[in-house]
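What follows is a single structure, and I will ask about it in a moment.
Here the complex is missing a single protein chain, while all its other protein chains stay put.
The first chain written gets the first letter, and so on, giving A and B; residue counts start at 1 in each chain.
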Amino acid sequence: MTVNQIVMECLQIALLIAVAPLFVGWVRMLKCWAQSRSTASLFQPYRDLLKLFSKDVILAENASWIFRFTPYLVFGTVILSGAVVPMLTTKLPLSPSADVIVLVGLFAIARFFTALAGMDIGTAFGGMGSSREMMVASLAEPAMLMAIFTVSLVNQSTSLSHIAEVMYSGHAVLKPSLAFAFIAFILITLAETGRIPVDNPSTHLELTMLHEAMILEYSGRHLALIEWAGMMKLFLFMALGSALFVPWGIARSDSLLMGLMAGVLLLLKVGASGVVLVLIETGLAKMRLFRLTEFLGSAFLMATLGMLSFFILE
Amino acid sequence: MDLQTAAQINSFLAAFVLLTAFGMLVQKRIYSLIHLFAWQGLLLSINTAIVGYVASKHHLYISSILTLSLKVFLLPYILHVLIVRLRIRREVETLVNIPMLMLIGLALVIFSYHLMAPVSELSKLITRSTLAVALATVMIGLLMMITRKHAVTQIIGFLAMENGLFFAATSATYGMPLVVELGVALDVLIAAFIFGIFFFHIHTTFDSLDVDQMARLKEGD
Partner (left out) sequence: MNVVMIFSPIEMASASILLLLVFAALAGLLSRAQSVLIGLFSVVATVASALASAAGALSVWNGTAERIILLLGLPDLPFHLRLDPLAGFFLTVIGLLSAAVSIYSAGYLKGFLGQRPVTRLVVFYCLFLAGMAMVVLADDALFFLISWEVMAAASYFLVMFEDERPETRKAAFVYLVIAHVGAIAILLSFGVMAGIATGFESFGGYTFDAMRQASFPLGWATAAFLLAFFGFAAKAGMVPLHVWLPDAHPAAPSNISALMSGVMLKTAVYGIIRVTFDLLREFPWWWGAIVLGLGIISALMGILYAMMEKDLKRLLAYSSVENIGIIITGLGLAMVFFSFKLSVLASLALTASLYHVMNHAMFKGLLFMGAGSVLHATHERNMEHMGGLIHRMPWTAALFLVGCISISALPPFNGFVSEWLTFQAFLLSPSLPSPLMKLFMPLGAALLALTAALAAATFVKAFGVTFLGHWRGEHSSSRIHEVDWLMRTGMLVTAVSCLCLGIFPATFIDWMDEIPLQLVGSRLSVSATASGWMWLTPVAQERASYSGIVVFAGSLLVYGIVYILLHVNPGKLHRGAIWDCGFQKLTNRMQYNATSFSMPFRRVFGFMVHVKEQVTLSPQTAHAAFPKRLHYTLRIRDRFWNWLYKPVADASFWIARKVGRLQQGRIQSYLIYSFVTIIVLLLLAAL
C-alpha cells in the first residue's frame, strides 16, 4: 500500500461526495430540456442540501434510535461502497475488502435500515413504502446476482478491480453475454436507484411513492443526509457500470496524473449515462407496482440469457 | 473480415435472434409484436449475408435479400393491414403469466443446448454454436403458439418458428439449396395469405378471433 494509493482512495471518496449532487443537477437539467421546461441551475441540488442542513430537525414524538441512526448508516454505507468501486484507479487499498457481492450486501443493509425507519413512526405511508421497497428489492436481487454471475464468468472474478483489469486486456470485446448483462444492469440500476419506470424520485403522490414514502417523516440534517446518499448512490451505480462494462480510462497504476485523467473521463462517461437515463425516463411512464414483476423479470431474463449465451455461443 | 470476427458477429446476431424470440414470447401489444418479428427477420437476413460472405456461398445472398423483402417488409405489412382491418387494438392475453413464460422459455433454451451439444461437437462450421439457439427459437415459437389465445398472435408464432428453422438451416449447413429455400419462402407467403383470408371469415362468423371461440365448432354440443 503506497501513499499514492491512499491519496487516490481519499480523492475518490471526495469526488463521489462532491460530484454526486452535480450529477443529479445535470440529470434534472437534461430532463427539463427534454420536456421543454425551463431549468433550474446546475447547482440547485447543492443549495437544497445546504438549506436542509441549516434547518432544525423535527422528530416525531415516538421516533426511536433506529430512526435517528438510519441517515448516518445510509450515508456511511454509500461512502464505504464508493471506496471499493474502482473509479480513479484499480489499485485501491480498500478494494479487496469487498467484491461485487459484498457491494450488493452493503446496498442491502442501507435498504434494510431505511425500511425499518419507514416503519418506525407507525404511519401507513411509511409501512407502505417499506413493504414495496423490499418487494422490489427481492425481485431485483436475483437479476442482479445473475448479471454478476455472467460478468464473473467472462472475467473469472467477482473482485471489481480485477474485473476492470481483465476487461482492459481486451479479450472481452463484443461478447453477447456482456451485452445482455449490461442491459440487465441498466434495468436493475433503474430499480435500485428508484428511477422511472420503477419509482419516481420527484413524486409525493401517495399511491405511487416507494422510496419517498419511507423517508416522509425525515427533516433537517437527517433528510439532507438521506437525499445526499441517494444522489451518491445514483452516481455510484453509473460508476459501477463504468467499472464493470466500460472500464477504459480507469488508471491501472497509482500514478496521480493517470488518476486525474481517469477522473475527467469518468465524469464524461457518467455525464453521457445521464443522457441515457433521461432518455429512458422521458420515454417511459411509471409502471404499476405489479407490472414490476415483468420489468424485473425481463432484467432477470436478460442476465440469464447472457449467462446462457456465454456457455452456448462463446 | 476474417473468420474469427465473422464467428463473433454470428454469435452476436444469434444472441439477438434469441432475444427477439423471447421478446415476442412475452410482448403483450400486438403492434410491438409485429415490429419484433420484423427485427428478427432483419437479423436473420444480415446473418445470412455474413455467412454467405464468409463461406463464399453466393446463393445465400439471394436468400438474404428474399428474407429481407419477405420477412422484414411484406409479411409485417400484411399483418399490419390485417389487424387494422380487423380493428384489433387490445393487449393480447397470454394463458400463462409472463414471468412464468420467461422461465419456461429459459428451460427450453437449456434443453436445446443439452440436445444440440453432441451435434455441435461434430460440426466444423464456424456457425455451429448457433444451432442450439436456432432450435430454441423454434421451440419458443411453438410455445408462443400454445400460450396465446389470439389467432393473429398464433400466426406470428408460426412465422417465428419458421424463422428458427431458417436460422438452423443457415447455421447447420450454410443454408438449404436455393430451390428449397425459394419454395419455403413461397409457402410461407401463401400460408400468410390463406391465414389472412381465414381470419376474415372467422371474424365475420364468430365476431372474434379468440381461439377459444373455435371450440364451438366441435360436434355434439
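Annotations
Methods note: a residue touches a chain if its C-beta (ideal position, glycine included) is under 8 Å from a C-beta of that chain, and two chains touch if they have at least 3 such contacts.
In this text, all values refer to a predicted model and were calculated from it rather than measured experimentally.
All shown chains touched by the missing chain in the whole complex, by label: A, B.
Contact with the chain not shown here comes from a single listed residue; of A:75, A:180, A:245 or A:295, that residue is A:75. Set against the missing chain, the residues A:4, A:44 or A:131 yield one that touches it, A:131.
Across the entire complex, the residue among A:1, A:14, A:50 or A:109 in touch with the chain not shown is A:109. Contact with the omitted chain, checked across A:6, A:60, A:258 or A:287, is made by A:60.
By the touch criterion stated above, the residues of subunit A touching the omitted chain are 53-62, 64-66, 72-73, 75-77, 79-80, 83, 94, 96-99, 101-102, 105-106, 108-109, 111-112, 115-116, 118-128, 130-132, 134-135, 137-146, 149, 152-153, 156-159, 162, 204, 206, 216-217, 220-221, 225, 289-290, 293, 300, 304, 307-308, 311.
Interface residues of subunit B facing the missing partner chain: 97, 106, 110, 113-114, 117.
Assume only the chains that are shown with their structure count from here on.
Rounded to a whole number, the gap between the C-alpha centres of subunit A and subunit B is 38 angstrom. Of all the residues in subunit B, the ones that touch subunit A in their complex are 8-9, 11-12, 14-16, 18-19, 22, 26, 98-99, 102, 105-106, 109-110, 113, 129-130, 132-133.
For subunit A in complex with subunit B, the residues that touch the partner chain are 174-177, 179-180, 293-294, 297-298, 300-302, 304-305, 308-309, 311-314.
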